[in-house]
Each structure stands twice: as structure tokens, then as C-alpha cells.
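Working notes for the structure below.
Note that this complex is displayed minus one protein chain, with the remaining chains in position.
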Amino acid sequence: MQPFDSEFFRAAILIASPLLIVALGELVSESAGVINVGLEGMMLVGAFGGFWGAAETHNVWAGVAVGLLAGVLLAVVMAVATIEARADQIVVGVALNIIGAGVSVFAFQQYVASRPNIFIKRMAAMTIPGADQLPLLGSALFRQIPLVYVGFALVPLVWIAFFRTRWGLRIRAAGEVPEADETAGVSVRRLRWEGVLIAGALAGVGGAFLSIGLVGTFLAGMTSGRGFLALAAVIVGGWRPLGVFAAALLFGGADALQLRLQSQSFVPRSVWIVLAALAAVYLVSTLVKRRRGAGAPAGAPRLLTAGSVTTVVILLGAVVLGIRQPHVTLPSLLWLAFPYALTIAVLAGVIGRVRQPAALGNAFVRGGDA
Amino acid sequence: MSMAQTVGSDRSPTVPRLRLCGITKRFPGVVANRDVSLEVHGGEVLAILGENGAGKSTLMNVVSGMLQPESGSIEVDGKPVRIRNPADARKLGIGMVYQHFALVPTLTVAENLALGASGTRIFSNTRRIAEQVTGLSRAYHLEVDPHAVVGDLSVGTRQRVEIVKLLFRGAEILIFDEPTSVLTPVEWHHLVRILRNLAAEGHSIIFITHKLDELMQVADRCTVLRHGEVAGTVSVAATDKAQLARMTVGREILFQVSTKAARPGRVVVAAEGLTMRSDDGRPRLDGVSFELREGEILGVAGVDGNGQRELARVLTGLDAATGGRFRFGDEWRTSIQPIDFYRRGGAYIPEDRHHTSVALELSVRDNLLMKELALGRMQRGGVVSERAADEYCTTLMQEFDVRAPSPRVRIRQLSGGNQQKVVLARELSRTPQLLIAAQPTRGLDVGAAEFVMRRLVAEKERGCAILMISTELEEVLQLSDRVAVMVDGRFLAVLDRQDATYERLGLLLGGEAVDDLGGELTEVDA
Partner (left out) sequence: MNTEQLRESVLSVALAVAATITGVLLSMLLVQATGHDAGAAARALWDGAFGSRRQIYLTAARMPALILVALGWIVAFRSRKVNLGLEGQVIIGGIFATLVAVEGPSLPSVPAIALSCIVAMIAAAVYAAIAAVLWAKRGVNEIVSTLMLTFIARQIVEWVVRGPMKAPGKASFQSKLIPGAFRWPELANGTPFSADAILSLVAVAAMVFLINRTVFGFKLRLTGENDECSRHAGVSTVRVVVLGFLLSGALAGLAGAGLVLGGERHMLTSGFTGNVGFTGIVVALVARNSPIGSVPAALLFAALATGGGVMQARADVPSEIVFITQGVIVVLVACSGLLVRALHARRVDANEDTPPRVQPGLASVADAT
């Protein structure tokens, strides 16, 4: 079913992976109470760090390590400013994006000025023999670069850390009721440092993923908003590891779709069907949830009407699609905007049902400020 | 395994468990504690009594490692110690139950304990902890379910979770910071029993309070703080309330606000079956009906969190009712915009000063002006009329004795009493027909509280209808013409002043446990 073939799924997962890695890091940081708007900048230094490391050592893994360290370096600035000096988290994040953009390009220009013919080899795919021959998803899941597997492995890792370890309980407390940690003699400061550094490290790896895994070189501004997409993925994922996983896949899928459709003369029917199906699934799940949590009879009837109207519209649309092929064309440049528009739409659909950590964004002072 | 074994039995009984010598703690612009010394022994309940602002909480934050004193020393079991952070305090067996509990509402009881568990285990063993909770809970009659999610628990239960938490961490010196404003009388008696139990097992209890009655019931000795200094330490058996009150305030208090009997006029506000459900479907307000007339004060007595806050918020338009209706003016409705509430002559003193009634970072002037400007006054063509506004502020600050160097200082920089005077001035400046006053004296020292109460009575005598919500029974009894008892979002009873006695209210607030309480009450009093 064009364009949803196995190549699409392989691309979707490949594109989703750096997003996933970065978003999981941000999840840890936000759970600890620090919102990091500077992911984009951290990814950029990670991307350059990865390029530099790989070019110098001819080893992609060394590159990943350098990218990680570069991300951590910016994260240290973030931690010192927001945790120690209690600066506004968003302001510092904005500044880090600027610094990251500046440092990465500055360093890149310095580096290539002396070595005009520098290049790196992209990380090679690792095939799991046999499994990659499975139809549709085989190559998507089992013929990818190792960093993709790293991203997927991080999901259960973060999940276990969050819900099964003492550290996870403490991290979650630091973002909800930091006093609970502090009065237990657990340092909120330290937990938040850990959260911020983890976010920086994973953002660095995510950046290195772009330069080493996806593109094979460093480009100025090559993150093109992925840091912010990761931020959105944490919100859409409802501050839960599995939710973040799903959100990253969704955004990855949108980007892969966009890449496909850019070159098409018009939007294939299957795309419309998938969009309608997604909308229907979303609606049904919303309705089910609303009815199940039906403690509020006062508001329910109105919502039902709004929901059912939309459902009918979507069904009608689907019927029309069955009869007539819609001839919609979009300039390829506008297709590039599709993932961003989808992000906004998903945020609008999801929010109101998720709760952010209660102490997110608040500086913590032991014993109060008096 | 016996959890309730006697603690510290190997220590010498003559050496105090905890001893503070000459503690001094300053904040910018103010000395919170000056040269404070006190001691508490094993098996003893020591009360620390003082007005709001006397420095009690600061002192205990020093003991629990949240704050560092400028000078003074601390000894535990006769050995000098340094408490640099809460972890140090914990190692020394010091634990504190805060007014605002330090529990994560999204986690279960066992998980809340697990996050503070010591040792180097990586994985949280909540099952083992749950067993320990059950054991401790049984040993001390705490009735805590380890698997309950904290957010679902009542305030009284959360307090017991805090106690379990401290015991679980091996605390032997337990500090309670004003633990009772959130408790029903029944829960209070439960707490008294728990505290006496803990003391009997050899624990040391420090009980911070500003309420004399409570102290007399639970404490062995009492240290009185005044203006950040120790005014004296007495044995509870050898003193009486009058003496303690004198020590607390430093002068004779004849705290009687005289109020004439009401001559109620027409009905100003009425409610029929007012109901409000929260998002999870639980009723916060459950079928409240009442009428309030000109020139009377209807007191709403109740323990925090029984729907008083929601009642005030629905009537003033901050939240909408989900059922029932109310009337302010002529038409019945289920909701009102805040601005319409004020337009109709409403005034509102919210309970939560720092989060609702004032904007801390704005000036005194801005805080005085906010409702005038929202009402479209003191302005011309959308521009603030500076001169009219200045005049308004100066007059009000004089009339209400707001002590601030200038109307332009941030209201954060004023004391609680002065902040509340600003709120009072703002609300009363409109000569309202209806005043909803929630916890109007909370957190104020005696002088400021008295000022507020006198103004409320004056307003009533002018003809204003007042709905006064308070957790302090004395205050309700002193001011109200009628008293509504609020439990679980309902008005359990509306009593006339002569029928409303302290004992009767106490019993009503206990809800269904009224019957088996009778004997216990007298027992504790005796």
C-alpha cells in the first residue's frame, strides 16, 4: 500500500530514534522538575561533537561518546544556572540554544578550515539475520544502525528506572513535591543535577545520531527543530516513558511520510485513509475514556455531541474517499511543514488529559527563601 | 517483631535527648530567633507555644536541618552536633511533620516511604516496606494502608502517614508543626493518644502550637516563645491557661470583641442544594442550602478541606457549581463571574493570602487598586487616573493602619498582619452588602487578628451580610449570629448563637463518630 511500504517504516523508525533518545532524556529532567528548552542547542553541539570525534578517531562510537560529552558540557551550564543560581529555566534554555548553534558552527568552521577534505563514514546498519526478512516491519526493526537499538533499549530502561527503582521514586518526587525528598535527607539539588545531566547526555547522543547516523556530516542548524519536537513528545507522551515512545514514533512517522509525499504529484488515497483512521481511533479512545471517567454528568452530553459530529464528518469523509480519489497537491516545501503542523494538532488533541509534574519549572530552595 | 519497643532505654535519663543553646537566626530585616535555649527529654512531650511570627517554625527548621542558625549550639544525648542538612537530622533520629505534608500525592504510601529508605539498594522493595508499614501502623494504632495512593487519603490519614514515615526512618525525636488545624476533634483525640503512646515508648515529642487548649491536653512541659525569644518554660501541671496566655503575648489579654445581637434585614444571598464536583467526580460541595440576611454574620465552622473553600469560590465566581443554585441579588444562578459578584456589592477575603488575595510581587498600591480597576473605576479612557488612585490608597492606608513606608513597596515586604489589612481595606472600601471572609485571621498575631475581627463586627452593624468561614471555633463562636457546621461538603447543622457551644460544635464536627466520643472527651479533659 503505497506509500506505507517497508521502506517507509524503516525510515520512520530511523527518524524517530534520535527524537526518542532526546525526549527520554528530557523526560527524566522534567520529572525531576527542570524543563530544558535548550535541547536544540545541546543536540547541535552533540552533532558537531559526534562528527569531530568520528572524524578524528575514525570510530563512530568514539564520535557518539564525544557527542554525549558535548551535550553534558552544555547541561552543566544549565544546571549551574538553574539549580545553583536559580535562574529562570526557560530563559537559560533559550540562551543555550543560541550558544549551541553558535558553538557548533564556530567549531565546525574552525575544524574544516584546516582540513578541507574531512569526511566521516556513516554508522553502518546492523542486520539481525532472518528477522529482517519479515514482511513490512522486518527491515524497520531489524536492519537499522545500532543507535536505533540503543534508543529502543532506553525505553524499558527508563521505565524500570522510573517505576521500579528508588532513584526513580526520588526523581519523580523531586518534580512533584521536592520537600518529600528533602525531608527524607535526599538532596533535591543532586537529583536535579542528575536529571539535567542525563538530558544533556542523551541530547548529545541524539545530536550525534544526526551527524553520524543519518547524514554523515555536520550541517549548521541540522537539528531543524528536533529539540523542540522532543519537548513536544514529552508533553504528548504525558510524562510517561511509553507515552514518549509512542509520541516519538508518531512524529517520526509524520516526517517519513512527508519525505515520501514531497515527491508525489498528489496525495495517495492510502494517506487519506490512514489519516481518517487515526482521527477515528483518537476520537473513539477519547469518548471511551470520557464515558469511563464519567463522574461529571453535567459536561458529558455536550462533549458527546461535539464528538459524534466529528465522527460523522470523518466517516462521511472516508465514504467520499472510497468513491472519489481526492486530487490534493501541495508544493514540496509545504510538505516540510507537515510534521510541525501535526505536532500542533496532536498537542491540541492530547492536552487537558495530561498533567505535568507539579513542581516543574520551580526553583527549589531548602527551607524557603524567607 | 515488636515495633513498639522502648527506645533509648540505654541512655541516661538525666541527660536531655535534645538541647538547644543560644540559637540565633536572622533573616534580612528581621531576627527570627534570638538566643533561644530549650531541652526535651526522652518520654516527654514538650510544647512550644507562641503567636504567629514568634519564631517557632524557624526554630524547628533549624533543628531539622532546613535552616542554619547564625549562632548557638545543639546537643543530642549530651553530645554537641552540627545539623547541616535534613540528612544529618535524620541520622540523629530527628524527624518533623510539617504543616504542609511532605508527601508525593501521586505515589502510594509505601512508595513515599521507599524513596526515603536508607541503604544502597537500587530497586525499591515496596512489598517489604508495606509489611513494615503494617507493623508500625498496628503497633501505634495508626491505621495506615500501605498500598493507598496518598492523593486519595484524608488529611488526618496523611498526617498519620507522616508519623509512620518518621518512625520508619527511626526517628526518636518527633517534631509536629501546628498539626491540628487540619484535624477534626475526633482525629485530634486520636492524635493525642498516638503522641502519648509514642512518649510512653520513650520517644521525645516536640509539639508546636499557638492553641492553649491543645497544649494543656497533650504536653508535659511548655516553652513559650515571644518575639523570637524564650519567654519562659513551665511545667503544664503547674500552670494554667491564663498564665500561658500572658507569657505568650506579654500583656494581659482581654480578648472580647463585643457584638450586638443581629437585627437581620432582607435576604442578601441564598443557596439551594449547591453542589460542586471535582474533575474526578467526587463531590466537594454537596447540597448546601442557606439564607444570609443583612446585618448578620453566619459563621461556617469546620475542619479545613470540608468544602468551605469551594463554597466561597462558587459564591464569588471562581468556580462554577455543578448542581443546585444560588442567588445574590434577584436572579437564581449556578455561576457568576467574579466581576459581577463585585458589581452587585460583593466583597471577598480569600483564605489563601499568598496565592489568591494578593499579588506578592506587586506594590501595596497595585494590590489596593486591583478590584477598583477591574470594576472600571479610577480610570479614564483605559488610563489609570493617577491622582484619584493615589488619594484612594493614602486614605485607605491611614484608615486601616497599614504600616508601610510607601504605597509603592512590594506587598511581599510587609508582615502578614499588614498584608491582611491591605486586603481588608480593599474589600471594605466599597461598603459591600455581602462579605465572604475565609479564615480572615489565619496567620495573624493577636493584635492584627483583633483589628480584623473588630472591623468585621463594625461592618455587620452597618448592615453588611457576612459569611465567615473559619477553622477556629473560638473565633466563630465569638462573632457569629448563627453557626453552620460544615462536614464533607454539607451543612450538618445551622445553629443559633445561643445553641452553639464549643462542645456541641466539636461533637458535630466529629461527624458519625459522635457517640463513642462522649466518654473520651471527659477523660482527656480530666
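Letters A and B mark the chains in the order given here, with residues in each chain numbered from 1 onward.
In the analysis below, a contact is a pair of C-beta atoms (placed from the backbone, for glycine too) under 8 Å apart; a residue touches a chain by one contact, two chains touch by 3 or more.
Bear in mind that the values here come from a model prediction, so they are computed numbers and not experimental data.
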Omitted chain - touching chains that are shown: A, B
Omitted-chain contact residue, chosen from B:58, B:157, B:204 or B:480: B:58
Touching residue (missing chain; options B:192, B:245, B:270 or B:362): B:362
Sites on subunit A contacted by the missing partner chain, in the whole complex: 37, 41, 77, 80-81, 85-88, 90-92, 94-103, 105-106, 109-110, 178-179, 224-225, 228, 231-232, 235, 331, 333-334, 336-337, 340-341, 343-344, 347-349, 351-352, 361-365, 367-370
Sites on subunit B contacted by the missing partner chain, in the whole complex: 27-32, 51-55, 57-58, 60-61, 66-67, 98-100, 102, 177, 227-228, 316, 318, 337-339, 341-342, 348, 350, 354-362, 366, 369-371, 373-375, 379, 382-384, 386, 403-406, 408-410, 412-418, 443-448
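The definition used in the following text is that only the chains that are shown with their structure count from here on.
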Between subunit A and subunit B, centroid-to-centroid distance (C-alpha), Å: 44
Touching residues on subunit A, where the partner in the complex is subunit B: 164-170, 172-173, 176-177, 179-187, 293-296, 298, 366-368, 370
List of subunit B residues in touch with subunit A within their complex: 27-28, 61, 64, 66-67, 85-91, 95-96, 98, 100, 102-107, 111-112, 114-117, 121-124, 165, 169, 277, 279-282, 322-323
